[in-house]
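Before we start, here is the structure in question, set down as structure tokens.
One protein chain is absent from this view; the other protein chains keep their places.
After this line comes subunit A, so read on.
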Amino acid sequence: MNSLSLTLFDCVVLVTLLGLAWQLLATPDLFKAMVLFMSFGLVMALAWVRLAAPDVALAEAALGAGLTGPLFLSALHRLRGTRKGERRQQLDSIEHRGKIEKVTQRTSGRIIYLLLRILFAGLLLTLLVHLATILLHVEYENPGLGVFVAEQQEESGVISPVTAVLLNFRGYDTLLEIMVLFVAVVAVWSLATVRFSEKSGQVSPIQQGVVRILAPLMILVAVSLIWQGTHLAGGAFQGGAVLAAAGVLMMVSELPWLRLIPSLPVRLMLVFGPLVFLGLGVSCLADGRFLEYPGELAGFLILLIELACGLSIGLTLACLFVGGRPVDDLVDRGQLEEGS
């Protein structure tokens, strides 16, 4: 009975997942697509739980649903903000549609268009069916790397196997991943600038009040997620994502003290995590190899790296949400210098 209901649950999750994906890709309404995308991320997290991957589920819920959705929403806001851009977009689509209609008005054109679509769909379906049959028939004899991880677990200094893989056995990957996040912020900052202190003045005091209560709680959850990464599901990325979500909430509620944060500490915080990780990795060179922690210190070092990286990841993701280099403080300072 129990397994039957679980199987039913699996089916519901899968059908919802595919239905949501279809809807979000098919709907012409961009806002609706974004809301569907966020719910898609949450259902994805359920699927991860069912596949016994709680770390991935936490990351998906926090990053895939919690942060990518706001990223899309703010991008949509900015795209609609440029009126001319929107008109151009409409013109583009009208002309594009006009072209297609012109082609499809002729019977031969219509037939060719239809044939192309059928051909495309047929190709994709054939590929899908072939891959599915391969998946159905393939048999694994390799038990995977889980055995080796379990063997070496004691030496890693942490209890959670996923954290052991992320920060000890495959530390290179995680170091480079954090560098990717940092490079993304650098790229975003060099592409666009935003006027950070611009206020819409449309935030209700109730929202600000709720965020004032919520933000400390979220920061607490973030720190506990980072802390429990050593023995349970969780870690720097999940904690960092919750931290970033708290930051995003505070930014959209336009809390007044946010504008007073000078830019230098923000920049230093952005490189703090990667630098701590890199520094500890290099200091391991003294009596070993790169990123090979000494056995008795491993647990402490991993916790240190997780805390530093969690803070930096949170700030990095929040900066990605801002979507550009905040210019105000620089401009203001320049004006001040000119004035004096």
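Everything that follows uses one rule, which is that a residue touches a chain if its C-beta (ideal position, glycine included) is under 8 Å from a C-beta of that chain, and two chains touch if they have at least 3 such contacts; residues count from 1.
As a convention for this text, contacts and distances are computed from a predicted model.
Visitor: What is the missing chain called in its UniProt entry, if the choices are "Electron transfer flavoprotein alpha subunit apoprotein", "Carbohydrate ABC transporter membrane protein 1 (CUT1 family)", "Response regulatory domain-containing protein" or "Cation:proton antiporter subunit C"?
Guide: Looking only at the record, the undisplayed chain corresponds to "Cation:proton antiporter subunit C".
Visitor: Can you tell me which of A:L114, A:L127 or A:V282 touches the chain that was removed from the display?
Guide: A:L127
Visitor: For the chain that's not shown, point to the residue among A:L71, A:V223 or A:L278 touching it.
Guide: Considering the complete complex, A:L71 is the one touching the chain left out.
Visitor: Tell me where the left-out chain touches subunit A, residue by residue.
Guide: 6-7, 10-11, 14, 17-18, 21-22, 24-26, 30, 33-34, 37, 40, 44, 47-48, 50-53, 55-56, 59-60, 63-64, 67-68, 71-72, 75-76, 78-79, 82, 84-89, 91-93, 95-96, 120, 124, 127-128, 131-132, 135-136, 140, 143-146, 149, 161-162, 164-166, 170, 173-174, 177, 180-181, 184, 187-188, 191-192, 237, 313, 317, 320-321, 323-324
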